[in-house]
Structures are given as structure tokens and as C-alpha cells.
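The complex appears here minus one protein chain, its other protein chains still in place.
By letter and in written order, the chains are A, B and C; residue numbering begins at 1 in each of them.
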Amino acid sequence: MRIACPHCGPRGVDEFSYLGDATLTRPASDAPEAAFADYVYFRDNPAGEHRELWQHASGCQSWLVVTRDTRTHAISQVEAARDVALARSKGAA
Amino acid sequence: MSTDRYSIFSVLREALRGHTGWKPAWRSPDPKPSYDVVIVGGGGHGLATAHYLAKTYGVRNVAVLEKGWIGGGNVGRNTTIVRSNYLLAGNIPFYEHSMKLWEGLEQDLNYNAMVSQRGVVNLFHSDGQRDAYVRRGTAMRMHGVDSELLDVAELKRILPMLDFDNARFPIKGALRQKRGGTVRHDAVAWGYARSADGFGVDIIQNCEVTGFRIEDGRIKGVETSRGFIGAGKVGLSTAGNSSRVAAMAGMRLPIESHVLQAFVSEGIKPFIDTVCTFGAGHFYISQSDKGGLVFGGDIDGYNSYAQRGNLPTVEDVCEGGMAVMPQIGRVRMLRSWGGIMDMSMDGSPIIDATPVQGLYLNAGWCYGGFKATPAAGDCFAHLIARDAPHPVAAAYRLDRFATGRLIDEKGVGAQPNLH
Amino acid sequence: MPEALIAKSPLRPHVASEVSAHGDAGVTLRERLDLRLAQISALRGREQELADAVRQAFGVELPATSKRVVSGPVAFAWAGPGRWLASSTAETDFSALPGAVSDQSDGRAVLSVSGPKARETLATLISLDLHPRAFATGDVALTHAASIAVTLWQSDDAPTYELVCFRTFAATLWRWIAHAGASRGIDAKLG
Partner (left out) sequence: MAQSHRLPSRGLVDRARTIGFRFDGRSYEGHAGDTLASALLANGVRLVGRSFKYHRPRGVIASGSEEPNALVELRTGARREPNTKATTVELFDGLDAQSQNRWPSLAFDLMSVNQLASPVFVAGFYYKTFMWPAKLWEKLYEPMIRRAAGLGRAAEAADPDDYEKFTAHCDLLVVGAGPAGLAAALAAGRAGARVILADEDFVLGGRLNADRRVIDGATSPDWAARAVAELESLPEVTVLRRTTVLAAYDGGVYAALERVSDHIAVPAAHQPRQRLWRIVATRAVLAAGSLERPIAFGNNDLPGVMLAGAARTYLNRYGVAPGKRAVVYASTSDAARTVLDLSAAGVEIAAVVDARGDAPALQEAAKAAKAPLILGGSIARATGWRGVSGCEIADASGRTLKMECDLVAVSGGWNPSMQLSTHLGGRPVWDDAKAAFLPGSCPPGMTVVGAAAGAFGLAQAIAAGAQAGVEAASDAGFAASAFDVPSVDPEPDVVYGRGPWRSPSTSAKAFVDLQNDVTVKDVELSAREGFVSVEHLKRYTTLGMATDQGKTANLLGLAIMADVTGRTIPQTGMTLSRPPFAPVAIGALGGAHRGKEFKPTRLPPSHFWAEEQGAVFTETGQWMRAAYFPRSGEKDWFESTMREVETVRTKVGVYDASTLGKIDIQGPDAAALLDKVYINAFASLAVGKARYGLMLREDGMAMDDGTTTRLSDTHYYMTTTTANAAAVMRHLEYAKQWLWPELDVAFASVTDQWAQYAIAGPRSREVVAALVDEGFDVSNEALPYMGATELTVCGGTRARLFRLSFSGELAYELAVPARYGDAMIRAIIKAGQPFGICPYGAEALSVMRIEKGHAAGPELNGTTAAADLGMGRMASKKKDFIGRAMAGRDGLADPARPRLVGFRPVDRSARLRSGSHLVARGAEPSAANDAGYVTSTAYSPSNGHWIGLGFLARAEERMGEIVIAHDPLRDGDIEVEVVSPVFVDPEGARLRA
């Protein structure tokens, strides 16, 4: 599998480290404990398109949001996680 | 006349008549309109659950629904290791229950699954690792499970092919569970299927569950590719597909599906007669009765339903193998395969009722599902039949993530790719 | 009063063996001990200020993509978004630049690999495409050599590649390159 880092270009999967579901949002500090438990532990785990966090750990250190099909491993989009996060917080604001 | 019971005598008798008298190991019935219990998933766990439901708990109006062919999931794609060398109180009694069931399995099923207690040896390479293994071995002893510490001299005797002289991370000893070992994986599925079938359980292959009928919070049956099948109770035992199946019932699980690759070499004459795990890299190995070296390492580390992995993991495993056992360099890897692991968020399984009345969940086995097969079957059957958890599986609750009573053997937290 | 401290390379003959090529060297391996290094990160809203300061002080544009620009003794290699690895063969002080500047002169080691078999030798450790159609003088990549993280650039058309790694990985990286180069006529000398 190869991931096209938006900064470095396509690289082998061994340059990246995986975290998981990128659709989860860290609850606000005043959110109930249950919201945090849901955030930390529960997943949609879809068979199909999955937005997920990877870090280009052996490269530019960027965290990335990769859109990948978990049935075929085909990658349709790779974005810088920071951009996604900034857009999301703007959207929320 | 057909032959039902397996024994050396029946084999000899059949040998004399060209083996024409053997019956199918299980029937291929059409589904009945309804059952007392429907088990979704004809893998090792589902079939074992059916066996124990029928044999131990007397529930015999049972169907096992399998979307493909039975035993085609992880029970047919693993490295066949059985052991109960766990650390935590939530796990040890369960896996030891499983170990005991393995020890009597063949007589229970009248099927030789080649349960081979050849021992499981976990190498350690530092004082810290040794202490962690002592803690584990002591916990095992306190639960009545066998464990022993091996020094290097002893290791050299039983595993002379290890690299004792030139290793980057010198081998300093090992923890061994002598009663651990391997079991012929396919035979487990077939043995349970044949036994359950013998008790009247319907094993229905090529029958995919497409939905659940739930009324007033209570399960009524399952929609399938072969039509609706009514059920008083439904047990989910779908391993890597647990999240997908649970989603049909409106549930989200603390599970990610990951791919784990494993490998087998060409058959060679007896080379290693125990299971051995490397403590400074991702590699474990045993040898099958056919002579193949069966080995594996870590999961690929990303969500996947594809039943195949990628090259870096293959290389990583072989690198580990060469680091600890450089004598296998010229043995050839023959086949690789990938299984979908239901990685729970603390690395331990879930056997619990769900918010839907009559719907039960057996999931989150990570890569430990095979060794758990008998106990998972027994405990899941207990839960379904009696609506109460089996005492050895009492910790495997779905609410432990919210309460913080986690069972995290590895201490890596909610990151399944590290379990 | 104690004596002044003498600088030492992270490499020593017994951990980074020297090898001479038989005949023409296909690949030459050297350590570079003449570089000052600094990691420079732009601070939020001050990216332009940093770029201007670099232009003013050194007469180059900070590269926005994976390139390395050279100006006299000084060079700036892209090191990730908003981050650069500055190097100098002179006594350049980068700390005054308006950004987060972190001295890496001792944190990193630089190995130079050159010659007609350099690319082939590196292909045993690095999975990047270093073919001239894909990677040329002035190009930079952040990647790994086997398991060792490296910043890599091509500094001339010999070709010469320079590999920057964390200092304590340098001895291993040296041995791995020397080993890969053994069948390709390597000339590896310290100092």
C-alpha cells in the first residue's frame, strides 16, 4: 500500500503510522464522561470508505486524514490533518 | 450401512470397503421457519456455541447461519496456537477453561483435532521483560495454571536453533506453559459442526444475514439471503465482521477490524517441537504435523476487511524470524494469508447481552480467538441459554469501557493497532 | 581550569569500518564534519517575516516544496511544512532568524554517498525513486533508510547524495551503506 503524502508525494505504507478513525471529535472539556468514553472507545468500523488518521512518521511528521476503502485498500483522498481540523473548528465556530 | 462413529475400528472397516460407508460430516438442511436460537456465523465460535448449547445446556432447536462455507473465517486462517498464559484476572480463568476443554475436546467431539500440548515458550531479552513474565507466570500459578521459568541452558536444550551467540537482543530466558500447544484448526470447525449436527443443530451454509427483525426492543428473527428465519434468541459470533453485523441491529462497538497475516513454510522434517515467541521483534513460530513451519507476527495495523495484508509486515515478520532463528533462512515460505481480526479497544473480548432483548454478542477477540474457541462457545452458550454470564467470562462486559474496568493485557490503551 | 573540550565524530573506526574499493570506486562514502545545522520552524502569522529575513540575510527564497536552495556556504532544505533544515559550512548563526530555531549541529550527522553506483547502493536501503527523471540535484526527501529516519538530498550530478540522520544512528547507517556498497566497489573513509 502506498499513501500520497500531500507534502512529500507517494510513499510506502511503512513510512506512516496509523491511529484510526478521523471522524471522531474530542468532546469539549465540559462534556459528560460518557461522551469521552464514546470518543475513546467506540467506532463505526465501516466496511467501505473510512476516513482515518495516519502520521507520516518517517517523513515530514505531518498527521494526515486518509480516505480509504477498507474492503479494497484503495485510497481516494489524502489531506493534511491540520487543515481538516482547522476547517472543522471554523465550521463549528 | 453407513458409519457414524469414528475410531480406528471404523476406519479399518471402511478401509476394507473402499470408504464407501462414511456419511457426510454434517447435513445440509434447508432452514426451518424458526428456531429457539439462531447463531450468526459458522466459524469456530459459532459452531462451538451450537455444540455446547445442544450438549451442555440442552438447547437443540438451533441453527448456525454461515454466509459462505463453515470454518472459512479465522478458525481456518490462524496459526493454531492454544495457551492460557495470560496476565490478568479477567482473562486467566477464561482461557484456562478453554485449555481444559481443549484437553478433552477430541473425546467430547469424537473427532481428532490433533490437540498437541507441545508447550508455548515466550522468550525474554531483558531483566524487565523477565520480571513482567514472572508476574504473568505467578498470576497463572495463582489461578492453578502451569507456568515455569526457563534459563538459557534449558532453552539451549529445547530450542537449539535459536541465535544465542550473535543476537542484537540476547536471549536471557523464557516463560513456558507446557500445556499450551497447537490444534489442527480446520478440524476444530469440522469437529464442532459434526457434533452439533449430531444433536440436531441445523448448519446452514451460503446463508447470509442481511438484517434483524426487532420489535419493541426484542429480537424476533433474522433476515437472510434465504429468507426470514424466526428466532427466540440470536447470538452474534461473526469475528472480524462484528461491527458490520451489529450495525444492522443499530449498535456501535468498541471494535476495529484489522488484518493479521500469517505464513506457512514448505514441509520439512521435525525442526521445532514447541511454540516459540520472540520477545524483541514480531515473530512466533511452531511446526505443523505436516511439517510446515507456521509463523506470524504483528497485525498490519490499519482497519481492513480485505483478508490480505501488505509487504512491509511480511518483511518485518521474516526479519524477526531471522533475528531469533537464522537457521530457517533457506526454508521457503509457501503461503501467506490474511484474516480479519475484531480488535477490541482494550485487547480483550466481549461476551455479553446487548441492549436488544434476546440479542447476544460474542466479539472482540483480537488475534486470540482461536485458542478461545471452546470456552467462547461454552460461555456464549451459557449466556444465551441462561441469560447470565458464565463465571469465567464475567469480566467480558460491554460496559467496561465506560466504567474503566478494562482488561488491558498489554497496557497500550485504546489503540487496537498496538494490541 | 579544565582543558578545552575537543569535538569528536559519532563514528569511530570500530563501529564504522573503513573499506577501500578494489579498482575504481563505484560508490564513495564519507562523513561531513564541516556543517552547522539548525532546524527552523515558521511561527504562525510570521511566515513572511521569516522568508524575508532569510532572503535578506542569505539571498535565497525559502523553498515551499521539497527542495534545497544553496547560497554560498549556506543552504536551506525543506524539512516538512513550515520547517527547514539550514546548513552552513561557515560559522553562520541561524538563531537570530524570526522563527523557532533549534541548533542541530550535534543532533544530526551527515553522510555523503556518491559515484556511479551510489543510486544502486541507496536503493537497497531507501525506497524512494532516485532516478534522474524523478529526483535531481536540489531535490530533498524526508524518508527512511531501512528503519533509520533520514533527510536526503542530491547535491550534485556525480551524483552525490547527502543523508542526514540523528547522530546516534550514524554509525549503524554507515555500516549498512558500507555493507550494501561492498559488492559495488565501495570506498568508505572516516574524517
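Descriptive notes on the structure:
Keep this in mind: a residue touches a chain if its C-beta (ideal position, glycine included) is under 8 Å from a C-beta of that chain, and two chains touch if they have at least 3 such contacts.
Just so it is clear, the structure is predicted and the values come from calculations on it, not from any experiment.
The chain not shown here makes contact, within the complete complex, with A, B, C. Touching the chain that is not shown, out of B:111, B:192, B:365 or B:380: B:111 (per the contact rule at the top). The chain not shown here is touched by just one of B:31, B:198 or B:281, and that residue is B:281.
Although one chain is not displayed, its contacts with chain A can still be listed: residues 1-2, 10, 12-13, 17, 19, 26-27, 29, 31, 33, 36-37, 39-41, 53, 55, 57, 61-63, 72-75, 80-82, 85-86, 89.
The omitted chain makes contact with chain B at the following residues, 6-8, 10-12, 15-16, 18-20, 22-28, 68-69, 71-72, 76, 89, 92-93, 103-104, 106-107, 110-118, 125-126, 128, 130-135, 137-139, 141-144, 147-149, 163, 166-170, 181, 184, 186-187, 190-191, 205, 265-271, 273, 281, 287, 289-291, 306-308, 310-311, 314-315, 317-319, 321-323, 326-337, 400, 402-406, 408, 410-414. Contact residues of chain C toward the unshown chain are 1-10, 12, 15, 39, 41, 43-45, 82-83, 99-108, 123-124, 126-129, 131, 133-134, 146-148, 166-169, 171-173, 175-176, 179-180, 182-183.
We take it that only the chains that are shown with their structure count from here on.
Spacing of chain A relative to chain B, judged by their CA centroids, is 30 angstrom. Each chain gets one centre point, the mean of its Cα atoms, and the points for chain B and chain C are 49 Å apart. Of all residues in chain A, only 1, 12-14, 17-21, 33-34, 37, 40-47, 50, 52, 54, 68, 70-73 touch chain B in the complex they form. Across the interface of their complex, chain A is touched by residues 66, 79-81, 83, 127-128, 141-144, 149 of chain C.
Residues of chain A touching chain C in their complex: 7-9, 11-12, 14-15, 56, 58-62, 80.
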